[in-house]
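Every protein chain except one is present and positioned as in the full complex.
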Amino acid sequence: MEFNQIIEALVACAGGDCGNLSSILDLLANAVVAGLLLGGFYAAVTIGVTISFGMLDIVNIAHPAFIMLGSFVAYFVNQTFGVDPVVIGVVFTPAFFLLGMAIYRIYYNSFEKRGQESIRGLAFFFGVLFIGEVALILTFGVDYRSVDAAYIGTSVNLGVVGLPMRLFVPFVVSMTMMVLLELFLGRTFFGRAIKAVSQDRLALQLMAANPARIKELAFGLSIATASVAGSLLIIIGPVEPSIGRDYIGRVFAICVLGGMSSVPGTVIAAIIIGIAESFTATFYGPSWSPAIAFGLLLLVLAVRPAGLLGR
Amino acid sequence: MRRSSLPFLIGIAVVAFLGIAATRLLGNQYYYFAAYVVLQYVVLATGWNILGGYTGYVNFGVAGFFAIGAYTSVVLIKLLGAPMPVLILAGGIVAGLVGLGTGYLTLRLKGVFFSIATLALAIVLQTFVTNWDYVGGSRGVYTIRPREVPFFDNYVEYLFIVMLLLALGAVAAAWLIERSWIGRGLAAIRDDEQAAEAMGVPTLRLKLFATTVSGFMMGIAGAPYPYYVTYLDPASGFSLAYAVNSVAMPLIGGTTSAVLLGTLQQVATVTISSALNLLIVGVNLVMFVTVAPEGILGLAREFAEGRPGRRAAIAAMILGILAGDTGIAITGAAGAGLLQLLGIAIPLLTIVGGGLALVRPGIGGLMMLASAAATAAVFGLDVLTAIPIAIGAIGGALAYLARYRITASAGYEALRRA
Partner (left out) sequence: MAEVLLQIKDVTKRFGGFIALDAVNIEVFAGERLGLIGPNGSGKSTLVNCVSGTLRNEGGSILFDGADIRGLPAHQRTRRGIARSFQIPKPFTSMTVLENLAIPLEYAAREWAHPSQVIDDAMAILSQVGLEQKANERSNGLTQIELRKLELARAMAAKPKLLIADEAMAGLSSTEVDDILALLLMLNEHGITIIMIEHIMRAVMRFSQRIVVLDAGRKIADGAPEDVVRDPAVEKAYLGE
């Protein structure tokens, strides 16, 4: 699909023949919808980073590794026991929660207690990311894996627009998770404690004990979302261990674009990026998609430094 | 003022000598190949260290800068058939400029954003190259080595010497920077950027300088690469292995110098050479970063200081890592499925135990002994498995010794502070 095709179609329609234009519009409509659905899913992937990086100031660049873990857990259980992947994702959240807490413990004792060692913290997570990918390769190999579920491969048609279930179901699950998280953060005691901890870092440094506990729970929550996000990922399409890398930049781009620590912000930013990627895929081919988010990230970092500085 | 980089230069000389000797003696070009890779990593790690170790900003996009050097060469070779010195210079300059640009965009923000941006940059570059047919796109590109080789018998030897010179040059340059007033300014930035700025250090300008030099070095490391591999595709040019190894070496080897030790480690992994090798590097990286903040040099210093129990603990850790690394190589390579998983998991426990030996010797020792026993139980006791088992057992014992010495003396407080 090229731009000049659009121009030609517009010209033709002005002259009375709107066939080409309407099919192009159909294509664009589908691209927007696909992007919207994909973006909704991206929110689920990013929300973990919104919590760990946006609210807790922990640069967990290994988050995509946990997502991949979630995907492969879903794959394994689905193929062995035939359970629906979404169910698997939800069922394993407590396990991922505990894993997150354990990782935070190590991170806290090795790095956070000592203060400014941000290189080492970053390197730690980078190592975890790396170990995660290699471990998955060693366990599952480099082939693409997918799950079986009744709805994958089916599609619902709303007029000219097709809603592929493999995109729609993750969208719905993701949005549900977003709503639940936003309610949790706003209405429950722990949720508000997390928000408080994220806003007052100096208080954190002065009151040693409690905030660490809250951060531990919050980080556990952040990893728990990876369980669900991972199962959604493998519903959308086949996965192999190195896919995680594509998500590193995406996730941080969405987090930064969405204002760092806001759930609605994350959702909106994710949808923007989803639509942008969908358009790019339609016009320039899917291989450019990863570059979109990163390009946007660099742009945002360059243009909005004041808003990002004094955190 | 700083620890001398003399060990470095000696280290490089040793590597070079061994490489040449082995090749001459054994008549096998393989050693040139291997030595080339090691020297290449030295250049990469030295370049990375200027920004990461001296200044404190972590560049995760090493693969991107390396690939810039490599692909600039590809373009220049195709366009002009340019000679090696031109390739090196061009690769370095382009990479340096990209470093400058990235730095300019992100260095006014918190260091974390720079790191994320470099990671993103590497992936964007990879996408760009994958879609650029002139350099082969995703199919890759072949580069034919020139027939006439300047000064040497064969081209591989020539490449080796080129990389040797680059490595010597890079280390010398880094050493000069480190000892100069610029190096002191960079260290001030790393220690406390706000205070440095308040004390008159032009932080932005110095950071930009460091990114540019760092990028330049990583670019020159990549410039001869197309001739080395003859077939270059984005997957290998941008391999994550570059990022990990270049980050691991300075961090494991101690941040301001001693890429030497990283080099030694690299030699070992080059010879083992498999996906497992990457796992080992990754685990070692996490281990060191977590329990040994100043890397091997820091541990060596502590060893020399000789606080009660500390020596045993450090020895236990080293042994634990050795046992684990060899264990992964030996038991992890054999078999498949569950057996292989165990063959990797059990030595991993040994490594974790070794790391713990530094901070919680009792638990660390227990883990090491337990995994030594497990290795024997699962894989049996033979000439090969005896290596990790024995080393692990000794390490575990040392950890207990450390624990005893520590609790028996006031040195416990020192350990808690570590």
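Just so it is clear, A and B label the chains in written order, and each chain counts residues from 1 on its own.
FYI, a contact is a pair of C-beta atoms (placed from the backbone, for glycine too) under 8 Å apart; a residue touches a chain by one contact, two chains touch by 3 or more.
What you see is a predicted model, and the numbers here were worked out from it, not measured in a lab.
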| item | value |
| --- | --- |
| Where the missing chain makes contact, among the chains that are shown | B |
| Omitted-chain contact residue, chosen from B:D133, B:D191 or B:E305 | B:D191 |
| Residue touching the undisplayed chain, where the options are B:L97, B:L204 or B:A345 | B:L204 |
| Residues in chain B touching the chain absent from view | 1, 181, 184-185, 187-188, 190-192, 194-204 |
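To be clear about the criterion, only the chains that are shown with their structure count from here on.
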| item | value |
| --- | --- |
| Centre-to-centre distance between chain B and chain A (centres being mean Cα positions), rounded to whole Å | 30 |
| In the complex, chain B residues that touch chain A | 52, 56, 58, 60, 105-106, 108-113, 115-117, 119-121, 123-124, 127-128, 130-131, 138, 240, 243-244, 247-248, 251, 275-276, 278-279, 282-283, 285-286, 289-291, 293, 340-341, 344 |
| Complex interface listing, chain A residues touching chain B | 59, 61, 106, 110-111, 117-120, 122-124, 126-128, 130-131, 133-135, 137-139, 245-246, 248-249, 252-253, 285, 287-288, 290-291, 293-295, 297-298, 301-302, 305, 308-309, 311 |
